[in-house]
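A single protein chain has been omitted from the complex, and every remaining protein chain is retained in its original position.
Chain IDs A and B follow the sequence of writing; residue 1 opens each chain.
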Amino acid sequence: MWADGKPIVNSLGTFLEIFLQALTAGILIGAIYGLMCVGLGIIFGVMRVINFAQGEFLMLGMYFSFFIVVGFNLLWFLGPVLGPYTGALLAGPALFAVGYALHCLLISRVTGASVVGTEGDGHYAQLVLTLGVALVLQNGCLILFGSTPQSVRTPLSARAWEIPLLYDANASLFLNKARTVAGIVSVVAAIALYLLINSSRLGKTLRAAADNAAAATYMGIDVDRAYRIAFGIGIGITAIAGGLVATYNPFQPYIGLDFVIIMYAGVVLGGMGSILGAFWGGMTIGLVQQLSTLVLPTQLQNAAIFVIFLLIVMVRPQGLFGRATDRI
Amino acid sequence: MQARRSLIAPLLVIASLAVAWIGLGLIVSNSYYQLMLTLVPIWAVMGLSWNILSGYTGLVSFGHAAFFGLGAYTVTIALVHFDITPWLGIPLGMIVGAIAGIVIGYPTFRLRGQYFALSMLAYPMALLYVFEWLGYQEVPLPMKRAAPAFYMQFSDYRVYIALAVALLVTSLLISLVVERSRFGMALIAIKQNEPAAEAAGIDTFAWKMRAIVVSGAIAAAAGGLYAVVLLVVTPGSVFGMLTSAQALIVALFGGVGILWGPLIGAAILIPLSETLQAHLGDVVPGIQGVVYGVAIILVVLLAPEGIFWRVRDYVQRQRPPSALPVMPMPPRAAVVEPALTPPRQRKPILSVNGLSKSFGGLRAVADASFDVSDGEILGIIGPNGAGKTTLFNLLNGYLQPDNGKVVFAGHELTGLKPNRVCRLGIGRTFQVVRAFPRLSVLNNVVVGAYATTSNDADAFAAASKALAQVALVARSDTIAGGLSNKELRLMELARALAGEPRLLLMDEPLAGLASQEIEDLLALIRSLAAQGTTFVIIEHTMRAMMRLAERFVVLDHGRILTVGQPSDIINDGKVIEAYLGQKWAAIRAHG
Partner (left out) sequence: MLTVESLSVAYGGLTALREISLVVRAGQFVSIVGPNGAGKTTLFKAISGTVQPIAGRITFDGHDLLAVAPWQRAHFGIAHVPEGRQVFGSMTVMENLEMGSHPQSGRHDWERNLERIFALFPILAERRSQAAGTLSGGEQQMLAISRGIASSPRLLMLDEPSMGLAPMVADLIFERITQLHRNGLGILLVEQRVAEAVQSCDFGYVLDTGRVVLAGNSQTLLADDGIKSVYLGM
């Protein structure tokens, strides 16, 4: 085979092309997963709440975007390209309100100062309560919206940019336009959130409440209100990610389940309590998922994510960026 | 005095339930209701299985679908590929479920609370994808017209009802045995306070593994029967989240940690959701999920441990409180005064040599060395943060020292787990007493006897003896939730004594007691010491300790400042400095 160089270059070239394709897909999808994980990461980082219903809020974000863009066509003036992305972004504040309200009504009763010292510190109750919320949301939406898959199509969904690869005239990289834009928007949103959390007074208040709730109270910070806001933001961010996913992926009320484990794997990988870590964690999961298509059949990709999740939890529970002192 | 609750009542209830259920099955002819009569027991069995692992131990599992699905698929694959009848397939499935329990439990038990629950969620979901990939999207069970009964296929539906009831009765009996034996007690102890259970000699890891093996086997049996009844298996229906959720909800709704809980839960929730599904399912698909979701939310908010407990607590509150007199301590004259051998002449029973432990950069205990003589009462004192509790944790086995050795009665303790240390004869009481509030005092104490007795009768005898030693016998049958502070401490002491320790480590036993109660406890400790038990006590209430301890070890900043008799300690300049500050003497001198 060495004598005739061409075949080896070709097969290598083809492999490289497929590899680069998977890599770019992984980066783009990873960015969106990263955004989702950041949403969950805020909730877990600030409040130490495991929200089983996070996937359902992703789903609600998708439906919200769908209804204002397609269903009620409220954004007709923005055109077919800007409309869906604006819809996705608007899902943020809308679901922030939903999350804030949900926390006031339900979540706060099983978290926060009132349960410290009870059996298991209320963790058990949180887990189960959010499971209940997940079931209600999933099936409630099934009732309201039906099981027909929907999507928020844009003209970009079916088109792709072609980037020629320099080493071979015939090889090129296809970037699905919808995914690419979604990925970019995700990164922008994540950066905006990072700036908010790091530099704004509100963000610092949330970080203080997350770091040491008792000390924060001594400083005069209303920690319960901080929790409500953090929960709302976490839900809102994940909803935006949902709206973005909706532009290239069809969805139905049960789609949350597919993403819950991705979000948790990403947050745990990145290190609970680190927003930056959550983003990188999500990115890594996306990369792993897309790269695994090179070696695994489709159905096993998701199983691979579970295996990774289990490995992380057993081997390095504090994740890549988490503090080693974080007790499990 | 009852050593344990009679088994007759629950057995009667189980028997009558079984008879009633089968009777119902004989009457009902509508096939839909017949299906329901079959499903309720199956889900009750799932709930019982969940209860055995999660209800008693408090380790919430969101992944019981893994065992259920494995059981279902074992039966299915055995029948489809190997022509093995479900009569054998179900027991085979139970073995698979048990093995899965070991495989899953071994790595996952190292995780705490939330991580445990999340990981348990991952297993069935991973299996779901694997089975889909393997090509088992939808597997119908083949009809065996030649010999249907041999293959567990019956035209008369009522046989299925009987089979389901048989499985339920078996599971109830297993749960009953678990609950009433030391198995259940060990699990409850783990839930209540795992470190304390370890210190009492319970090998917590071993018991958790046993729990998951039993739980997995039962869940697999339920799955196997489910496959036989429904005649078609899909990955989603057996490995899906709803299955795990149902196992959890049924137990949680009805009552966590008690035999009857899953029965109540299944009897209420399954008919409710199935009926709604049947009547409204076309119009409102997903009504089942909504019902379960709402049920969970309501239960968590209003009756966090399930309906059974809520009702029972309410009923018990209505009853007038039992008029038991407060048990007086034995009169002083009856207390045996301390032994005549002066401390110096007794042999050392515990030797600590060069013990050190650091956390990060902080030296919690630095190069500690001292001996404890057999039968003495040694006090460990020192200002806040001196390292006293860390020292105890090192002696007990909760922490491994960085350096140094601990030798007890000829055995080296360094590196042993707390339950092994307990079995060698060291007991421990804790500052905060975590009792099992719903169990009697006797049942609270018996846990401490498991390490040293092999059967339940001996364990209860040891527990009663310990209660006699602390003069709490009159309260043996009182529910622990109603005890006073002092009685709780006595119960905690009895639990440690039930293991017949040679040496007892007590962490701040006098905290929160009134002065007369302190006197009583001091007298008790003295009399126990006279009977041969060695005591090592951490305490802050100096006045009391001065009269109790024969010797003191004074710690400061992790180091041993001095060891000596009370009169020497009080006047030791270094000790005064440790407590009152370096400048005390200087200031006073200038004063």
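Odds and ends about this structure:
Note that in this section a residue touches a chain if its C-beta (ideal position, glycine included) is under 8 Å from a C-beta of that chain, and two chains touch if they have at least 3 such contacts.
These numbers were taken from a predicted model, which means no experiment stands behind them.
For the chain left out of this panel, the touching residue among A:Thr217, A:Gln252 or A:Thr293 is A:Thr217.
Per the touch definition above, the residue from B:Leu134, B:Ala278 or B:Leu580 contacting the chain not shown is B:Leu580. Where chain A meets the omitted chain, the residues involved are 201, 204-205, 207-208, 210-212, 214-223, 273, 323. For chain B, the residues touching the absent chain in the complete assembly are 362, 383-385, 432, 484-485, 488, 508, 511-512, 540-546, 569-570, 575-576, 579-584, 586-588, 591.
Going forward, only the chains that are shown with their structure count from here on.
With centres defined as mean CA coordinates, chain B is found 37 Å away from chain A. On the chain B side of its complex with chain A, the touching residues are 58, 60, 62, 107, 110-115, 117-119, 121-123, 125-126, 129-130, 132-133, 241-242, 245, 248, 252, 284-290, 292-297, 300-301, 304. Put simply, chain A touches chain B in their complex at residues 50, 106, 109-110, 119-120, 123-125, 127-129, 131-140, 142-143, 146-147, 253, 257, 261, 264, 268, 297, 299-300, 302-303, 306-307, 309-310, 313-314, 317, 327-328.
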